[in-house]
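Take this structure first; my questions come after.
Removed from the display is one protein chain of the complex; every other protein chain stays in position.
Showing subunit A:
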Amino acid sequence: MQIFVDANGSRRVVARLVSLTVAIGLIVFAAVIGGTLLEMW
């Protein structure tokens, strides 16, 4: 087994979830800020 390799793939799932959460969080965050600023115009 190579160094760092995850035997059952659970780390991969967790990492993907973290990436997905961060990406969606940032998109929602940007949308809320941008949307509100547009509305305030």
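Criterion: a residue touches a chain if its C-beta (ideal position, glycine included) is under 8 Å from a C-beta of that chain, and two chains touch if they have at least 3 such contacts; residues count from 1.
Everything that follows uses one rule, which is that contacts and distances are computed from a predicted model.
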Considering only the chain that is not displayed, what protein name does its UniProt record carry among "ABC transporter permease", "(2Fe-2S)-binding protein", "Lactate utilization protein" or "Family 2 glycosyl transferase"? "Family 2 glycosyl transferase"
Write the list of subunit A residues that the hidden chain touches. 2-6, 9, 11-12, 15-16, 19-20, 22-23, 26-27, 29-30, 32-33, 35-38, 40-41
